[in-house]
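Every protein chain but one is kept in place in this view of the complex.
Let's turn to chain A:
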Amino acid sequence: MPHDPYKALYIHLPFCKHRCAYCDFTTRAIAPDSVEIDEYIDNLILELRRKANEGELAEIETVYLGGGTPSFVGQARLSKLLYALGVFMNLTPEVECSMEANPDSLTPELIRDIYALGVNRLSIGVQSFDDGLLETLDRIHDSARAKQAVLDARERFENVSVDLMCGVPGQTPEMFEADVQTAVDLGVTHVSVYPLTIEDHTPFRRMVDSGEIDDVDQDKEALMMSMAPNVLTPAGFHRYEVASYAREGFECKHNIAYWTGVPYLGLGISAVTMTQNDARRMRVQDGEVQDDLDRKQMCAEDLMMKMRMTRGVSDDELFAAAVVIPGALDVFNSLVRDKLVKREDGRWKPTFGGWLLGNELYGRIYELAP
């Protein structure tokens, strides 16, 4: 179908040194010198070339290398991939180019190389600065290594983000607050706070089922999620999405694309591509259509996703949506009545409670056009 140009590019690198106990991402533990990784990178480069020839990379504004553990594939392979990327698309400094990294494999040499080749944002999977919790999570780095990795990254990168987890078995609210404080002290510009979710088919799920660890305490997670701003707000961070905090100007543009209905191209195993025009939106993963939405569904989905973000939707956006889905205004008014949404300065924004009860909030908008 004729489609709007892709604005965001995602590249998936499904390799790790080790699979952590909570992880259900598409990745696998593999030897670092395995030729499979080389073959995979070569295929990605061919795919990039093909997409470039088709003109699909012409308007890309953000690039995200995710995984797996991109830093695990090493300097040489990453250099090859990034070099190709720079050849096939216009990788100017204005393009946000993020890469995920683990403290374990984020060496100063690697940092220098990827920086030189156009990566301008690093997202480090720290999870915690507490050695005990890192062990529980079955991470391969310790607290000292995590801190050093962040400091090394800061040598080159202005834009450094860390992921922190809350609700980990054994984690107290005080421990969580200390982790957030450490991140701030290390000078990061962005923090993502994820409540631990026990996913099916993970070691954690089996441990919960066998009673080895307790299931997630939703109330405790809620408490911790609500504590993050205590440290982050005074430090100059603002919460721009349910799980994302940034200093002014350091919001992740790539993720914002996901939350605002911008079409994106995904390359690599399990990467999702969202292709759309005014009337239809499709999401395809590994050659399979995951969703095929009509205009109404698209419109409801955009409203739903935008409500993840602090700024929510504007009056104009909502009124325009209400032309396509007549029930939209009623639903938003009911959300305001139930205090999941507040209306402020001509915008409809999620409340703190609305964020915590996201499934209720998103669910009601979703049901406008399921």
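The rule is short, and it goes like this: contacts are C-beta pairs under 8 Å (C-beta built on N, C-alpha and C of every residue); 3 or more make two chains touch, one makes a residue touch a chain; residues count from 1.
Basically, contacts and distances are computed from a predicted model.
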Candidate names "NADH-quinone oxidoreductase subunit NuoF", "Carbohydrate ABC transporter ATP-binding protein, CUT1 family", "Elongation factor 4" or "Predicted Zn-dependent peptidase"; UniProt protein name, chain not shown = "Elongation factor 4"
Contact with the hidden chain (one of A:Asp113, A:Asp152, A:Asp179 or A:Glu221) = A:Glu221
Note = Checked against the full complex, the residue among A:Ala52, A:Val208, A:Val272 or A:Val336 that touches the missing chain is A:Val272
Query = Which residue among A:Ser34, A:Asn53 or A:Thr197 touches the omitted chain?
reply = A:Thr197
Key: Footprint left on chain A by the chain that the document does not show   = 10, 66, 193-195, 197, 218-219, 221-222, 225, 242-243, 255, 258-259, 264, 266, 270-272, 274, 283, 285, 290-291, 301, 305, 308, 338, 340, 353, 355-360, 362-363, 366-367, 370
